[in-house]
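Sharing a structure, written as structure tokens. Questions coming.
One protein chain is absent from this view; the other protein chains keep their places.
Moving on to chain A:
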Amino acid sequence: MVEFEVPEVDYTQYSNRQLVAVPLAVLLVALIVLAGWWAMTGSPVTLGVDFKGGSEVTVETTLSQQEIRQSFDEPVVSVQGVQGQSNQYIVTFDSSNIDAIRQTVDDTEGMERLRSGTTSPLFGAENQRLAVVGVGVAFLGMSLLAFALFRTFVPSIAIVISAFSDIVIPVAIMNLVGIKLSLGTVAALLMLIGYSVDSDILLNNHVLRRSGGFYESTYRAMRTGVTMTLTSIAAMAVMAVTATLFGIELMASIGIVLVLGLTADLMNTYMLNVTLLRWYKYEGVNR
């Protein structure tokens, strides 16, 4: 077992401008991706069945993907093999006529239905509305709480910006690698709000409420905070990999989104948030 120590970063080497440039540039790129997506597809994220409506069946069959595709009368959006399970496939449709789809599966020789699900466009639209409300309210509540906890503008807004960036970056990457927004990924994004704020609060608390120099406090907070985030990344990475192998889509997508978001959080907390705090401590207070 290799013991590891969180390395001490010499922040004095870098100017504020240099430090914030990286996370802000990444955030900007992510926002451009979302805006571009919005312009091209009419929605900033790729919506999955949960939000768009449609059907999904998991079947067990010896047929090839091409043969599966041809078995259905309804247009097939995708046929996806389940990792780690030979002969299991997830077939996705835009149609929410699940009765006909189930009928086809049951009538097709050598095809067994393991799971079937449908969301009507009506429910999809409702889910979209509720998810936006849910994430919005959660984010607003978190922001208010951050301000209530620290009662000063810069440290509080630092928490809010970095949480925002922690959510936007994984969403942009999801678009790029083709993960669709599902109820599971929305849950993951909300979890990110919680995780992201943990390390930010820890950092702010050490710098603002404790005695000791800025760099010393930052290092102490980092040692704890980085360990926390790494533990979570380890857990989520393992969950993402094993759930993908087992074909448990929901847990896999939660895992992937959290790994992405927590990695973004490392960057945002220890580059963006630290810099804002340093500016506040050394320059902002005097204004």
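Just a few scattered comments:
In this text, contacts are C-beta pairs under 8 Å (C-beta built on N, C-alpha and C of every residue); 3 or more make two chains touch, one makes a residue touch a chain; residues count from 1.
Just so we're on the same page, contacts and distances are computed from a predicted model.
Note on the omitted subunit: UniProt lists it as "Protein-export membrane protein SecD", one of the names in "Methyltransferase", "Protein-export membrane protein SecD", "TRAP transporter small permease" or "Trm112p-like protein". Of the listed positions A:Arg69, A:Arg102, A:Lys180 or A:Lys281, the one in contact with the omitted chain in the full complex is A:Arg102.
Within chain A, the residues in touch with the undisplayed chain are 1-4, 50, 58, 85, 98-99, 102, 112-120, 122-123, 126-127, 129-131, 133-134, 137-139, 141-142, 145-146, 149, 183-184, 186-187, 190-191, 193-195, 197-198, 201-202, 205, 209-210, 220, 223-224, 227-228, 230-232, 234-239, 242-243, 246-248, 250-251, 254.
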